[in-house]
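Below is one structure, written out as structure tokens; the observations come after it.
The other protein chains are all here in position, but one chain of the complex has been omitted.
Moving on, here comes subunit A:
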Amino acid sequence: MESYRKPVKSDCEALLSRFQQTQSVRFEVFSNIWKEMKFVQIFRQSHNKRAFCRLVLDVAYCYFMPPFSFQIRVGGLYLLYSFYHCQTTSPPEQIRVALKDWEDVRNFEKESLDAQHLDVAYILQQLMTCKAFLFTAMPTLLHYSRKRTEEKPELCDEFMERPCRPQELINTQLSEEMSNIHELYKNTKASISSQMSTAAAASVSLIRGGIVSELCSAVMEFYNWQQNRDTVGEAQPSQERISSQQECSNRATLLAAIKSKAYEEPSEAVKSRRHRQVEIDLPAEEDKSFLKLRHSRVTKPSLKNRTKEQIHMSGDLGREAARTTLINHLVTLEPALQEKIKSERRFKSLNEYLESQTKSTSH
């Protein structure tokens, strides 16, 4: 069942990113996208229904929780509502709410009531009335099962709420207040130093002069940077929307591309199977460099290749070096010496032959 987590997650993210692009929190909009994507078909299966419902609800629950922006959380709530009511098991699987998250649920409800989002409040309270929630200690069942390859929980960046605390903190009121205090401080300091009438006292400076303007410019810079990042992020999907029907976010396609490339790279096989490794020829040169960047483990060329590249020999020596060295070549002697030994051996054998001949005749 665990293998379903990834596809379910990407389906939910596809739905939510479409929902995000509409910039609406209406359930009507959500249900249209739901119907368009035929999301209800997700429950079409013949076995393991209960486990699958559990998984689907657990996945959707993440989007209902804080690190995401209000709109995505509304989408997450709608997802939970739709999954809960469309599931095919009876009695239905419930939505697990952890105690630590309850505060966030209350705040979410309050926020939606304040903004008069009737459908959000209605759906949340209807789920409460249906007894769709289980009040638990932890959002999932924990078995202390440590996975060999720890996967980092990927949170979709675009769904996140942009931090706006700096802007909230450093507003015009505060900067005015600060400059006032600064003025006051300067005046007090001047009056004291005039009383003290020593040069050292006047030169004491504990505070930078332009602190207020520096703060303001830093916040402005941060804000501009944030805006720039957003426009970069938004401009690309709009082009993509024209080119492809399936509106996946730019980041998602990029990630997919990276992943597919990563899978293309044949992994280091077990020693016993290394002779059967798959070889993949990469289409373009730039892909290779891309891979090199990604993979810290770069396979070095063999010693032979490196020598060939670095040492250039000419003439006879070069030709000899280019040839493969055979093992028996390593033990052969100098040609002259070899010749000598050969003749000796011939002589010896002749002698032996003659000797044997004489022996046989004597007998």
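Assume a contact is a pair of C-beta atoms (placed from the backbone, for glycine too) under 8 Å apart; a residue touches a chain by one contact, two chains touch by 3 or more; residues count from 1.
Basically, contacts and distances are computed from a predicted model.
One chain of this complex is left out of the view, and of "snRNA-activating protein complex subunit 3", "Trafficking protein particle complex II-specific subunit", "WD repeat-containing protein 74" or "Phosphatidylinositol N-acetylglucosaminyltransferase subunit C", the protein name its UniProt record gives is "snRNA-activating protein complex subunit 3". In the complete complex, the hidden chain is touched by one of A:Cys130, A:Met220 or A:Leu254, namely A:Cys130.
Not every partner is drawn; the one left out touches subunit A at residues 3-4, 7-8, 10-11, 14, 27-28, 31, 34-35, 37-46, 48, 50-51, 82, 85-86, 88, 91-92, 94, 96, 98-100, 102, 106, 113, 116, 118-119, 121-123, 125-126, 128-131, 133-138, 140-146, 153.
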